[in-house]
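Reading through the structure tokens given below for one structure.
What you see is the complex with one protein chain gone and the rest in place.
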Amino acid sequence: MTLATYQSAMMKIVLARDEAPDVRTLRLRFAEEADRARFFQKYRVGMFGLYGVPGAGESTFCVASPPTRTEYIECTFRRTGRVTAALADREVGQAVTFRGPYGNSFPIEAWKGKNILFIAGGIALPPIRSVIWNVLDRRKEFADVSILYGARTVADLVYKDELAEWGSRQDVRLVTTVDPGGETPDWKGRIGFVPTVLEQTAPSSAHTIAVVCGPPIMIKFTLPVLTKLGFPPKDVYTTLENRMKCGVGQCGRCNVGSVYVCRDGPVFTLEQLKGMLTADM
Amino acid sequence: MEIAEALRADAARLLAEGRAKLVIGYQARGPHRAPAFISDPAKVNVLVYDNLCKQNLAVYLRKPEVRLKGPVAIVATPAVMRSLMVLAAESQLTEATVLAVGKDAYHGVLDLAGAAALLKEKYADLAPEPELLEALAKLNALSPEARARFWTGQFAKCTRCYACRAACPGCYCQRCIVEKNVPQWVSAAAAQHGNYAWHVIRAFHQAGRCTLCGACEAACPQGIPLMLLNLALSEEVAKRFGEKPGYDPAAKPVVGSWKPDDDQGFIR
Amino acid sequence: MAHTESKTTEPATGFQPRIVAYVCNWCTYAGADLAGTSRLRYPPNVRIIKLPCTGRIDPLFILKAFEGGADAVLVSGCHPGDCHYTSGNYHARRRWALFRRLLEVTGIDERRLYFSWVSAAEGRKFADLIADVTEKVRAAGPFEPANPARRQPWK
Partner (left out) sequence: MKVLDANKLSDLAAALAAAGYRVVAPVRDGREIRVQEWKPGAAIDTSAVPVNSIKEFLFPRCEVIARYRLEGDDFSPEPVATDAPKTAALAVRPCDAAAMVILDKVFNPGTAGVPWPDGWEYKDDAWNARREATTIVPVVCTAADQDCFCTSVGGAPDATAGADAVLRSADGGRKFILQPLGPKGQALVAAAGAVLAEGDAKADPPAQVPVRFDAKAVTEWCGGNFESPLWREVSLACIGCGACAYCCPTCHCFDIQDEATRTESVRLRNWDTCGLSLFTLHSSGHNPRPDQASRWRQRVMHKFSYFVEKFGSLACTGCGRCARLCPGGMAIAQVCKEIDEARKAAVK
């Protein structure tokens, strides 16, 4: 018997890139066409998966590439423990395991015609990078696209090439910022914490969807600013990353109150979050 | 119930005088004796003391939620006092307010030095239960293979709930070796080799520190005779190094110190 | 460390013990080196793992060797007074004295666990030691497959 729930697909690393100190992106190709087809049949932007190296274990990350790119998936992660170290040490041509996609997704079909504001901090850009690319790959379907991205230091900014690309596009408004003291002499972006910069740039909330992802402390201070700017809670989206093991609503690890982040999330609106026991997050 | 009455009076007094903001003692819950956490002098009446009061309350002194409610006064049997001595020797506490209870006596409110003096004066000859000594003697008499079989059977019961660790006042590491996974020294699975490594390392990390209070074995929901391991080590500590931990709040750790003339007959 | 494995070494010539030796860098390893450069013969049954000092040899290392199926473990370092770090071997001595008792009571007796002091000048002692330990372990036979310290195959 095979345990279907825990069966992983075999993936081959086709590209590996260091984004920032200890932050790495892997581009993975499905070894089996059937696995690829199954994945993309289900995959919507915002879903996550479990990436593994046998002997080290599995780790949960969002799929960082959009469903509009159907030949591969990407993940970006920080090297912090046993599994992420093993993943980071794998090289192009080697294999890793993957199972997913799991969870819910951003309802971007419902956002057509609206402005979209992305707000991300540090290593939390990858979970919404897939949304950004999904929107940009279908650029005509959406109105204004703005991205506010901050990190502790210039070195900690991830996807530097893509930031440059987004910054040079006429149809994207990109604001990058680093925490005070994190700038370099040639830094051209802003200096300040994400919530502060958000308040300064004061984007309009009219017909706008906000997608926020960042460390708990950034989220805590950003949400009130969005409220102040007039964003209704139902139009503010975020994606939670709790510790997960099974990914399928059984292991009990990602509970936030009665919510299983893996099953009921990871994408939530601020409206939903308000009804949740955020102290448990 | 003379002891309990004296305890209640002193507990109420300590709380009323502000010398303690929390008294940890024992209360009855059906046939069980559960810890009582009292901060209101009017509620000291729940305190009881009898020979069912076996839990080593010293374990709570390392719990942040309990510390926050301090300063703490603790109802302490000789076993608990010995744990306090070990904790003091290891710089885990600098002072203590102890409501010292003995087998049939109440010794009043003592500080750390007072408890140390009391232990030396009245409880210097604390010895393991005869049943335990006998069980270890029986185990020693077996062949190595038979001992291995015995422990295979015992460790097979282990669910890795870590009640033994949680119940031990001496197991106060912020992150236990078994929870470290880079590298993973001890298998986390409740299976043969991980269970063996866990129990051996748990016992070894108590070597020279264990006061034979029995909290680990009493806590084990599966009834694994952990005291056999602890006693074997304690006997060796006494025999080789002449040490009996838990009497001197300034003692040097047995493992972690050394003497040039330590026996090395087993080294070639 | 996670990659130890249980495999009984039983070539056609009969039982060949697998002995894991944890040795210190400054004395015993140098002693083993001297045995080699002096062209002294000793049985090839020992796998040497070099550590900075006997003080660094955690009992977990010994458990890991048995977990992977070592038939015996040898731990060796500088003679008392010779420690490169002054007192590492004195600390280790106390630890071993207690740890061997713990292993004994759980069923791993003195036929499986050896301790020695071998200095950088004692190539001969090292060779003789390995020969003697190998003989003793050969006599003791393979480490029991069912011993609780050993990893069992996953079902």
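Read from first to last, the chains carry the letters A, B and C; within each, the first residue is number 1.
As a working rule, a residue touches a chain if its C-beta (ideal position, glycine included) is under 8 Å from a C-beta of that chain, and two chains touch if they have at least 3 such contacts.
All figures in this text were calculated on a predicted structure; none of them were measured in a lab.
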* Which chains here would be touched by the one that got left out? -> A, B, C
* To do: Return the single residue from A:E19, A:E58 or A:E74 that touches the missing chain.
  => A:E58
* Tell me which residue among B:L47, B:V66, B:L132 or B:V200 touches the hidden chain in the full complex. => B:V66
* To do: Decide which residue listed in A:E74, A:D235 or A:D264 touches the omitted chain of the complex.
  => A:D264
* **Absent chain, residues of chain A that touch it** => 1-8, 10, 52-58, 80-81, 84, 90, 94-95, 97, 215-216, 242-243, 245-246, 248-253, 255-258, 260, 263-264, 277, 279-281
* **Hidden partner interface residues of chain C, rising order** => 2-6, 68, 151, 154-155
* To do: By the contact definition given up top, give the residues of chain B that touch the hidden chain.
  => 29-35, 37, 55, 59-60, 63-66, 157, 159-163, 165-167, 179, 181, 184, 187-191, 215, 218-219, 221-223
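One rule holds in what follows: only the chains that are shown with their structure count from here on.
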* Asked: By C-alpha centroid distance to the whole-protein centroid, which chain wins?
  -> B
* Asked: At what distance in angstrom does the C-alpha mean of chain C lie from that of chain B?
  -> 34
* Of all residues in chain B, which are in touch with two or more distinct other chains? -> 184
* To do: At least two other chains touched by the same residue of chain C: list those residues.
  => 2
* Structure fact -> The answer for chain B against chain C in the complex is residues 136, 139-140, 144-152, 155, 177, 183-187, 191-193, 195-197, 200-201, 203-204, 207-208, 228-229, 232-233, 236-237, 240-241, 254-260, 262-264, 266-268
* Asked: Can you name the residues of chain B that touch chain A in the complex?
  -> 181-182, 184
* Structure fact -> Per the touch rule, the chain A residues reaching chain B in their complex are 81-82, 85
